[in-house]
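Here's the structure we're looking at; comments come further down.
Complex shown without one protein chain; remaining protein chains in place.
Now for chain A:
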């Protein structure tokens, strides 16, 4: 598979454009706050990048099987093998991200990606001391009035009264991260009820979580 024996190596413009569009939309969605959109963005970006990897092998040729295609007309099999690996990895991570988004929704009643702990602490301090007007503008206000979160959570969870209650409880204290253990236990009954309504599977998942959750 030396480049000398390859057929034309100029890649097709259409594929490159497709990869570009996929990557662009992927990055755009990645900048969103909602984890669901981030997952979709990640999938788009992953596919765009995989396409790019495929394009790296040059123009398509015949199947790279000896006896079926002359070596000069073969397409390069190596990028295809690499893309296969890459697709599997993308798939696995997407599944993991989806599970994470679901868990986040279970715990918080929404799937927004929360601010960095340090950011929140700085904003909180600023909001308390009212040292800096600028700092309180955005995240500070958000923290000072956590009811915003509740409203949002409620809006999202209209279909699920039990979870909404859990969401409100959480929304009332979004800054409180130290008490994760007890917070978890508090949410659990509501969540479990929510799960039971849905079916037996999430329920058992919840139970195994509570078994494992504490120690590590």
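Basically, a residue touches a chain if its C-beta (ideal position, glycine included) is under 8 Å from a C-beta of that chain, and two chains touch if they have at least 3 such contacts; residues count from 1.
Everything below uses one rule, namely that contacts and distances are computed from a predicted model.
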Q | Protein name (UniProt record) of the chain left out of view, among "Nitrogen fixation protein FixI", "Branched-chain amino acid ABC transporter permease", "Multisubunit sodium/proton antiporter MrpD subunit" or "CRISPR-associated CXXC_CXXC protein Cst1" | A | "Multisubunit sodium/proton antiporter MrpD subunit"
Q: Could you tell me which of A:42, A:74 or A:126 touches the chain that is not displayed?
A: A:42
Q.
Residue by residue, what part of chain A touches the chain that was omitted?
A. 1-3, 6, 9, 11, 30, 35, 38, 42, 45-46, 49-50, 52-53, 55-58, 78-79, 82, 85-86, 89, 92-93, 96-97, 100, 103-104, 107-108, 113-114, 116-118, 170, 177, 180-181, 183-184, 209, 212-216
